[in-house]
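As you look at this complex, bear in mind that one protein chain is not there, while each of the others sits in place.
Our next item is subunit A:
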Amino acid sequence: MAEAYRIAIVGSGPAGLSAAARAAQLGIAHVLLEKTDHLSDTIFKYQKGKHVMATPSQLVLRSDLDFDAGKREAILEIWDRQAAETKINVRMHAEVKAIAGAKGDFTLTLTDGSVIKAEAVIMAIGTQGNPNLLRIPGGDLPHVQYQLDDPGEYVDEHITIIGSGDAGIENAVGLAQDPAQRNIVTILNRSADFSRAKDANVKGLFGMRDAGRLSVLTDTTPQKVEPGYLTLDTRDGETRIRCDRIIARMGSAAPRKFIESCGIEFTSEDREAFPKLSATFESTTAPGIYIIGALAGYPLIKHCMNQGYDVVEIINGNTTLKPADEPILEAKFKGLPRQRTVDEWLEFLRTNVEILNDLSPLQMREFMLDSDVRAYRIGETVFEKDDPGSSLFGIASGSVDVAGRVKIGRGSIFGEVGLISGRRRGATIRAAEDSILVEVSRTAALKLMASNPGAKRVVTRISTERQLLQMFGSGLTPDDLTEVTSTAKVESVSAGKAIINEGDDGCDIFVIRVGSMVVEKNIGGKPVFLSYLPAGSYVGEMAVIDGGKRTATVRAAIKSEVIRLDGEAFKRLLARKPDLLDKARKDMAQRQDLNAFVEAKKDSFSSVVDMYSSVANFLVEQGVGEATDVLLIDENLCVGCDNCEKACADSHEGLSRLDREAGRTYAHLHVPTSCRHCEHPHCMADCPPNAIHRGPDGEVFIDDTCIGCGNCQRNCPYGVIRMDKVPPKKPGLLSWFLFGKGPGPGEPSHEWAYANAEPGVEKPKKAIKCDMCSGIEGGPACVRACPTGAAIRVAPEAFLTVAKLDRGEG
């Protein structure tokens, strides 16, 4: 005879445990099924002594069990004690194999063959059962593991952690904590920032890195595992590092097959999709089965515990219960015109804004905690051109008008440009009718894209479409591009890899989205530098138009991202749009002229061309490939007077933002330590107050909200950001000259600044970097103040021009 209960709870994590506690409190017949021999396996498997956080802090805890931030052991102890106190009916070693039946009469079959009957089932099994596997050659070797139980176990090892989430960071920090273990710990992150992880964890990680205890490799993906070694694909090309152990913490996917076999459907085919749920956690396709916790799309402990409480109340018939975050959300929706409940608003936003479509109601709740929603009257300005701002907007109802030219309708997004490169708003946006818009902060948007593949796809698709429209212009509409954009694939290209090889067939077109490319042609057995293509340009159109073989090799100057467009589809687009064909032909003619020009020069001035190629390659190696504006010093002209540094200091509150002497030099061309205003600034990746922006002239600058944390300084690969206090004001030039007052032109010494500081006022150290003298008439002071003409600021594509060959310069 099978045991029969009103509620069967599968999984004894924070969610299941909290649900069972509520059921016990309400006196409902229940059973808590746990497949291991202890409660809450996920937390049990945390590292020993791990500090468990209680985010989000604004959320109140509503559960019969206690929980607050603290050590893993303390939390488990409290739960074990309270589980016993509340008389929860737990069954250990009970792994559910199948769930059959319908609401009111479910049959759960366990792996040991026993059967349990229940009226309702709460699935709280989490996602940790199936970690995402390392799918690269050698990923199945025995030294690759997906779990770290005790970091104290390993000594004298080269350990690599793959994954940039909290788990990965905590493992890395744990392994490097005790220097006596002599582990050499490396953590890999395939992107530039740690947007998925908790702030405190990221800070801890960077602290350890700065102390030299571990190394952090960003923009890096693993390529191949061998015993003792790991091959990596980095921003600067392939490298091979020592590695005795790999700990892969790349997230996990729901044990999907089992869940689907219970009749529960998922929102999409994506590996990271979530089950379709009603607002009361009930599966829409298998009524009677309630899904809570990480499996439902929300991995934070507090949320899980609240859901456990809520779901039992709901099953018990409590229809007036509001989720614990209700008051926060209520406040957000208060100012909106129509009166709706929070759930209705969430559903309204989710169904109407395309990037939110794939979110579960629970994820929507979390998402809205970090976002804002506002109503705009017709004609009201959302933001002005050149406003700073990096948030993303979604249109839930109505439509907006871009600079009076283009209309963006319901469901779409705008403001996405700021997400990538932090450029200021490119156009003024006004509401074209009464509209309701969701404003998503940059961090929330990055989180959304990182955790929701559907949202990422939509943002990528819309930004691709807009980039193509902007590039090709010529009166195209999104509809014309549908065929081409449907073939678009975003590909990541590592530094030095070729996307087009000279002499190959193929006619795909590539749009450079991130990074930059160099075009080379093989002349007389040597690769000759033809041109430099920054982000925002396209290549490959020649083969489409004249159908020949590729005439040059195009390779990535730094790690880049390209959009590959199908050449055939593009051909058909050209056939339909004579204007576009015309424009493409013009671009092509220019490139052909260029090729012919270089080839002609090569015959007559071979050494000049070689020199030009090698200088170009030097600059590309110096990271000029991601610059938009770089300071270059001709050391044939520089007399070392440092007037550039003095001018910089005197134009910017007494602190110089450039170090003339430092930096690399090749053939008397010197790249000093000074900001090159990257296309995709590394400094922006992790700025807590979001104080780094891009100005209207392309300059990347830090505003007054800087908190002096130093993240940007650490993230800058070129070392151009310094942390310093603003020195006191100097006496004027004349009193210095006539009476020797003050330190004279240029940056005052620290001694002088200290001696003349305003007593009793402690000034904070803030991040200082070049702002291209924006707002100062006449432009960069360093260039204006150079007495000999040695210093210039240029866009790399303007400097790396073959026009130089004509003048016989290197």
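FYI, contacts are C-beta pairs under 8 Å (C-beta built on N, C-alpha and C of every residue); 3 or more make two chains touch, one makes a residue touch a chain; residues count from 1.
What we mean here is this: contacts and distances are computed from a predicted model.
Asks: Hey, which one's the missing chain according to UniProt: "Spermidine/putrescine transport system permease protein", "Ferric reductase like transmembrane component", "Sulfide:quinone oxidoreductase" or "Sarcosine oxidase subunit delta"?
Replies: In UniProt, the chain excluded from the picture bears the name "Ferric reductase like transmembrane component".
Asks: For the chain left off this view, which of A:Ala647, A:Cys675, A:Ala753 or A:Met772 is in contact with it?
Replies: With A:Ala647, A:Cys675, A:Ala753 or A:Met772 as choices, the missing chain is touched by A:Ala647.
Asks: Among A:Ser537, A:Thr551, A:Asn690 or A:Asn756, which residue is in touch with the absent chain?
Replies: A:Ser537
Asks: Write down which of A:Ile28, A:Ala200, A:Leu321 or A:Ile792 is the residue touching the left-out chain.
Replies: Hidden-chain contact among the options goes to A:Ile792.
Asks: Spell out the interface residues on subunit A facing the chain that's missing from view.
Replies: 470-473, 531-534, 536-538, 587, 590-591, 593-594, 597, 632, 634-641, 643, 646-647, 650-651, 659, 661-665, 668, 670, 733, 744-745, 776-778, 781, 783-790, 792, 794-795, 797-799, 801-804, 807, 809
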